[in-house]
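What follows is a structure written as structure tokens; I'll ask about it next.
What you see is the complex with one protein chain gone and the rest in place.
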Amino acid sequence: MTTTETQARAEAALYADFAAASLVPLWTQIGNLMPATPAPAAVPHVWRWSDLYPLAARAGELIAVGRGGERRAISLANPGFGGQPYATPTLWAAIQYLGPREEAPEHRHSQNAFRFVIEGSGVWTVVDGDPVAMRRGDFLLTPGWAFHGHQNATDQPMAWLDGLDIPFVHLTDSAFFELGPDQLSARDTPDKSRSERLWGHPGLRPLSSVATSYPKSPLAAYRWEHTDAALRAQLELADEGYPGVVEPGHAAIRFSNPATGGDVLPTLRAEFHRLRPGATTVTRREVGSSVFQVFQGQGTAIVDGVPHELGPGDLVAVPSWSSLAFAAAGTGVDLFRFSDTPIFERLHQDRVEIGE
Amino acid sequence: MTTTETQARAEAALYADFAAASLVPLWTQIGNLMPATPAPAAVPHVWRWSDLYPLAARAGELIAVGRGGERRAISLANPGFGGQPYATPTLWAAIQYLGPREEAPEHRHSQNAFRFVIEGSGVWTVVDGDPVAMRRGDFLLTPGWAFHGHQNATDQPMAWLDGLDIPFVHLTDSAFFELGPDQLSARDTPDKSRSERLWGHPGLRPLSSVATSYPKSPLAAYRWEHTDAALRAQLELADEGYPGVVEPGHAAIRFSNPATGGDVLPTLRAEFHRLRPGATTVTRREVGSSVFQVFQGQGTAIVDGVPHELGPGDLVAVPSWSSLAFAAAGTGVDLFRFSDTPIFERLHQDRVEIGE
Amino acid sequence: MTTTETQARAEAALYADFAAASLVPLWTQIGNLMPATPAPAAVPHVWRWSDLYPLAARAGELIAVGRGGERRAISLANPGFGGQPYATPTLWAAIQYLGPREEAPEHRHSQNAFRFVIEGSGVWTVVDGDPVAMRRGDFLLTPGWAFHGHQNATDQPMAWLDGLDIPFVHLTDSAFFELGPDQLSARDTPDKSRSERLWGHPGLRPLSSVATSYPKSPLAAYRWEHTDAALRAQLELADEGYPGVVEPGHAAIRFSNPATGGDVLPTLRAEFHRLRPGATTVTRREVGSSVFQVFQGQGTAIVDGVPHELGPGDLVAVPSWSSLAFAAAGTGVDLFRFSDTPIFERLHQDRVEIGE
Partner (left out) sequence: MTTTETQARAEAALYADFAAASLVPLWTQIGNLMPATPAPAAVPHVWRWSDLYPLAARAGELIAVGRGGERRAISLANPGFGGQPYATPTLWAAIQYLGPREEAPEHRHSQNAFRFVIEGSGVWTVVDGDPVAMRRGDFLLTPGWAFHGHQNATDQPMAWLDGLDIPFVHLTDSAFFELGPDQLSARDTPDKSRSERLWGHPGLRPLSSVATSYPKSPLAAYRWEHTDAALRAQLELADEGYPGVVEPGHAAIRFSNPATGGDVLPTLRAEFHRLRPGATTVTRREVGSSVFQVFQGQGTAIVDGVPHELGPGDLVAVPSWSSLAFAAAGTGVDLFRFSDTPIFERLHQDRVEIGE
């Protein structure tokens, strides 16, 4: 036996003994585990509203909502994950559909959740007993461990976007779940939630709650009229020659926790962007992944150099460290975005690179 | 000479030598310097709007506003201070009066300032070039080191309350002051300041500014309609059986920095309280001093057990650790309050005692 | 065809269309994704030092250390993961082995790392050009993005425990890696690193660095003599009747960042525990996973009710939410622990349950 053969046999024996002892050598794995820059399994991918909505509607006819399944939510499964229901390794995005007069029963979980309403109205999400109206353009919170159920109080179906940190919580084994009452804890349908009545006044906080800590935003609803007004004001200020926009033709707001000024949820960031007709954003890469949904207008997402045309309701998943730019069509484009950036900022793993 | 006499002479010689060496023994001072509980020189005191306004108006006729004097502001001088223009040892409160078409020139200072508008409208305060309309019930900020001037754009005079941390800054030798241009940097009179257009949307912050730190609130104006709506909502929630008020019949908000959720200014806290007809607050003592101004209605401030009847525009200074309760008359009462509490909270010198 | 058959066919068609559209229904996945309490794939598992060290030594003979493989590190592969080299879903633990006079070349990565020395001495780890001696009982840091290499300056081999957040960084796509010079940037072998000379004085920080932020500890080495003295002092204080221990017979310290008082690394917590002969800890569950290594003595880890006897060098992985207690044998036991708890605390996903 040659030296090489001896060595090869000894190595094979060693690797077998490693395996038997539940050990793995780093030196055979390091390229995969420690790449020069993030090497996501997730891929950039587009889901079309014109595909999603009819499938959701079919589910509405075939699948009942109730205890056990809990929600008629259809999740975006990134093609890079081989069927796992994750939009990115940390983010869950789903279309939830509630038929006329349907209800989804109450439960709570450690996963943080929000809803963004692409169209329609008539559903109230009941968060810890507080009914919150859902209307087009609204951004609504269900912070981790708040009980919640939904009620469609109309004769029309309604569909919206759910965003959660389910994959992150699953991967880190931090999931808790508890059923609530089978019946909704409140069925009134007020225009404004109690949360908004307490916390929805700009720069004013209730004195009764100043001693409480709010790691998650106490404001349950961020209404479209405010978002729209804020974006409009930024563009008008730009026209008047004043600062406010992110870059020329690009207005944006971050949904924030009025009790801290920080992100609405500890693991999730949410933003709304408006690009004027023909405007283009700078190209950026960021540690962390995002999902964008076009709210209105038309535009192009250029992800890692590949253009994707997007219209109302279309969603695109952007993996970590993918380069990304948006360009608005002649219509301009309004974009809702959510991401896992707070995870990286809080753990000092964040990085951003601007430009091509 | 007796032993006692010898001792007395030796002590006298020692004390003289101390004085000559710029030294003072603690043991003769400790009772004054280190009392069992705060022993303010400031006294509880009431200033009547019916006294203040006519004096301010007389000043308006006699005293010009301009470079040098800078402002036609008449400050509350706590009777405990022997003529020093301090409402409390840390707080300055003044009535500022601007005649028809008058202007106050631009300057800036390290002292933090706000305005609260008890009545009238028509003045714009120009803060770092941004004209901010002043209207009845509004609370307006001039954070330390922001250039500011005022313009009365009407044919009526206007008077309001100025609050600053002048005494605190003076006592701690941290005052800086700089003149600005003699002419106002902006004379337009918009309904909404640019600051409000960027920051005045509940829970929304401009993405263009998320990388900036805001130790002082970036929101220049807190409008009466929002304050009033927030207070009304708290009382309505109480009627419906939900939390929100501070105590029965007592609604209150804290003006807060939308970028942090904290106090509007590092040294000053500002709040608005509404007591229903007949409602009474619990009695409290706090480290730190306050000034209250009645905005509307009638009520009684019970300070250290002594009742003071107050009507619209009346001001009361409450020294540190004085016991304080408010009782609303049949009209109910709306109260603006400011205090130096952030100083004590940030330095961990805060204490509160509830109850008689 | 019956109604049931029709429904079944329609459902099958719907699910096929979901799959074709890269969608997955929540209602079939919710039990797995959102369990009542964490349901880790990781299992409690023990690795014996008597297995690990000989395998590491064999690797020392067969496998060269150098560019490409970078490190002769053999990682603990939790049996629940089907061969993936992860001790838990977030934590990496490996035995690194460096032969006489060997060197491991310099590189840096966004993953945070530490070393814990179970036995031996004679290696210097060079962190950003600062050689740090490694000796028995020491805890040593290589914060993310610091260049580092190792040098064995003796004629004996040396092995130690490496801990990193590799799985977490991999799962969240936040890995960056860069090669350094092939030759070590420093080959001197001082007793004390420069980092310790600047930062290793209790309660004293260099004035030259107060303006810098330290999300990661600037102290490269936590020496055994300090750890041992701190634990001894706690037990002596207990004997004298004073507070200090965690519970009777159980002393413990947390390795902390002298610039913040917080965890040494943003994603990793490290602690040292000493149990007196016969002492037992309370049973606890925590969100987040841990790896323990016995440093000296003998004891039993009771994980989810199952006892595991452990001696010097033995390691045990404890999954999230497993119940855990330790009991010391007649020898007492010294335990090194590291965990991913900072991730959960910073993201407000932490939970602890005390008692059976």
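The first chain written gets the first letter, and so on, giving A, B and C; residue counts start at 1 in each chain.
In this text, contacts are C-beta pairs under 8 Å (C-beta built on N, C-alpha and C of every residue); 3 or more make two chains touch, one makes a residue touch a chain.
For clarity, every value in this text was computed on a predicted model and none was experimentally measured.
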item: Chains shown that the absent chain touches, full complex; value: B, C
item: Full-complex contact with the absent chain, from C:V169, C:V245, C:V291 or C:L347; value: C:V245
item: Which of B:P100, B:P181, B:P215 or B:P307 contacts the chain that the document leaves out; value: B:P215
item: Residues of chain C in contact with the chain not shown; value: 194, 197-208, 210, 214, 217, 219, 222, 226-227, 229-230, 233-234, 236-237, 242-246, 252-261, 264, 271, 273
item: Hidden partner chain, residues of chain B it touches; value: 7, 10-11, 14, 17-19, 21-30, 33-40, 42, 45, 47, 51-52, 55, 58-59, 62-63, 68-79, 83-85, 89-90, 94, 109-111, 144, 166, 168-178, 215-216, 266-267, 287-289, 319-321, 340, 342-344, 346-349, 351
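Please note the rule applied: only the chains that are shown with their structure count from here on.
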item: Maximum centroid distance from chain A, chain identifier (CA atoms); value: B
item: Whole-Å gap between the CA centroids of chain A and chain C; value: 31
item: Chain B and chain C: spacing of chain centres that average the CA atoms, whole Å; value: 52
item: Shared-contact residues (touching 2 or more other chains) in chain A; value: none
